[in-house]
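Shown below is the structure under consideration.
All protein chains but one are shown at their positions in the complex.
The block that comes next holds chain A.
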Amino acid sequence: MDPLDGFGSPGREAAAADSRSAWSRFSSWLECVCVVTFDLELGQAIELVYPQDVKLTEKEKTSICYLSFPDSYSGCLGDTQFTFRLRQSVGRQGFKDDVYNRDAPVTLQRETAHFFGYVYFRQVKDVSIKRGYFQKSLVLVSRLPFTHLFHSMLQIIAPEFFEKLEPFLEAVCNEIDQWPPPSPGQTLNLPIVGTVLQIRIPSKSDKPGGSPVRQMTKENLLPAPTLLPTLHELDLFRCFQLVLIHLQMLWELALLGEPLVIMAPSPTVCSETVLALISAISPLKFCCDFRPYFTIHDCEFREYTTRTQAPPNVVLGVTNPFFIKAFQNWPHIVRLGEIKMAGDLPKQVKVKKLSKLKTLDTKPGIYTAYKPFLHKDKILIKRLLKGIQRKRPSEAQSAILRRHLLELTQSFIIPLERYMASLMPLQRSVTPWKTPPQVRPFSQEEFLSTLDHTGPQLTSMLRGDWMGLYRKFFRSPNFDGWYRQRHREMTQKLESLHLETICDADLLGWTKDKSEVEIVDLILKLREKLVRARRQHLQVKDGVLDKLDAFISSIVGSLPEDLQSVLNAR
């Protein structure tokens, strides 16, 4: 190849010849990077996409364009960062062989039907431009909910990009294409623009809320100039400071997956607040739809504002006051204003009647008829408010909040986990000669009857109608998502145990006095089990799958030749 080749557009032809396919590492982190600009004739338009051959549908492109710009620009002079989430077009291929999702905490799993857009928007006066303003967004599009990592990256990349343009973006994308894949439980060094970010990807087996600092011999620490303390966590205190006294209500609304609109003065505030709400029920996965930033241009706008059916279970973050009218039939609307101080304290919003929600200049407040099932934790609120007066750092306030929410969610979920575990069949009922036993069905009444002895009162001081909260929770998508996940894990566990018992059984002995039909049936069933185990990345003891493979081949070898060729051809 001529060394001077590729001056104009250094393509990836050469790289494609590499053993790994081009952009494979990049795409384990990001779907693409987009530059969205304001064109006088076209309005918002995608100016640049990396990788150039990424497949976005027209609908996805349009959504990215609209969602990458603040709804009304006037308030956002300078640089603004926010997050959006959009639906992937139907028919898009999912992520194949996703070992990451198997090992990551459920709250950090890769999205299968949505993309996140992490936006860095710059709006500055520029007399050289016809409109008088430079307006451009750099957007990282990803399936991963790593809010903090991606916004930290944007802080590094975006300002440089706006000066140095395309070659800079090309170089950055190439760097990301050298990153190791996101592996749960591992500490990774990610080179970016001359520095290295060091992060640890949380793992499913981490203890939630456990002390993250472990004493290590120093020799094992690799240096890194920039250590990111978290991949995804937000400054919860900053997000909730105007609604601290209603924290209990907001947690319940999130837990129950209630239709909820957060209306805020800026996309930054509305998107962070939505994401904070979603994370408030961690380690439980929020299974409803959520749009940290939603505009009237969104394809789902009509679907969400139709008055003929009940509002869907979705949490929306919006800035446009027009939504007050559009969402009048929604049950819960949180309207946040600018932060006003009452003495030393940020003025807390009040709960108001929905009927008060009429005009565009509606005052800040939580507009709802919802009555929380549990009483609020006054000690916590007092502690946080005192923290403000004493100027406790925001990180410390957030840590208090996070711990409170985690303990609350754990108290709620532990009885469910315990009951669910009791539905698991006994290990000795797993035998090689029968299909694996099934997980017993979940009975709501049976579960509720366990609460007297082993309910949340064991771990939480909060009083109130826990029973009522559980009953309502059973009808929410979050319960459904949690139950399916657990059920799948338990079924897979049974399947692994079954494979292991089969592996230890005397299969050859069993085939001795069996007819050909029965043996062929056994082979086919075993093969099917193995295929499924491999596809699901089932965790079984070392050597089990290989041993069964070897067993199948030896049995096949003992059959008549014509049958062998039929079986091997399959």
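The rule we apply is simple: a contact is a pair of C-beta atoms (placed from the backbone, for glycine too) under 8 Å apart; a residue touches a chain by one contact, two chains touch by 3 or more; residues count from 1.
The rule we apply is simple: contacts and distances are computed from a predicted model.
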Q. According to its UniProt record, what is the protein name of the omitted chain, chosen from "Ras-related protein Rab-34", "Trafficking protein particle complex subunit", "NADH-ubiquinone oxidoreductase chain 6" or "Cytochrome c oxidase subunit 3"?
A. "Ras-related protein Rab-34"
Q. Thinking of the whole complex, not just what is shown, which of A:Thr112, A:Gln155, A:Thr454 or A:Asn568 touches the missing chain?
A. A:Gln155
(Q) Which candidate, A:Glu41, A:Glu163 or A:Asp513, sits in contact with the chain we can't see? (A) A:Glu163
Q | Of A:Val54, A:Val106 or A:Val193, the one touching the omitted chain in the full complex | A | A:Val193
Q) Which of these, A:Ser68, A:Gln81, A:Gln109 or A:Gln248, touches the one chain of the complex that we don't see? A) A:Gln81
Q. Mind pulling the chain A residues that touch the left-out chain?
A. 1, 3-7, 10, 14-15, 81, 148, 151-152, 155-156, 159-160, 163-168, 170-172, 174-175, 178, 185-187, 189, 191, 193-196, 199-200, 212-214, 216, 218-230, 233, 235, 393-396, 398-399
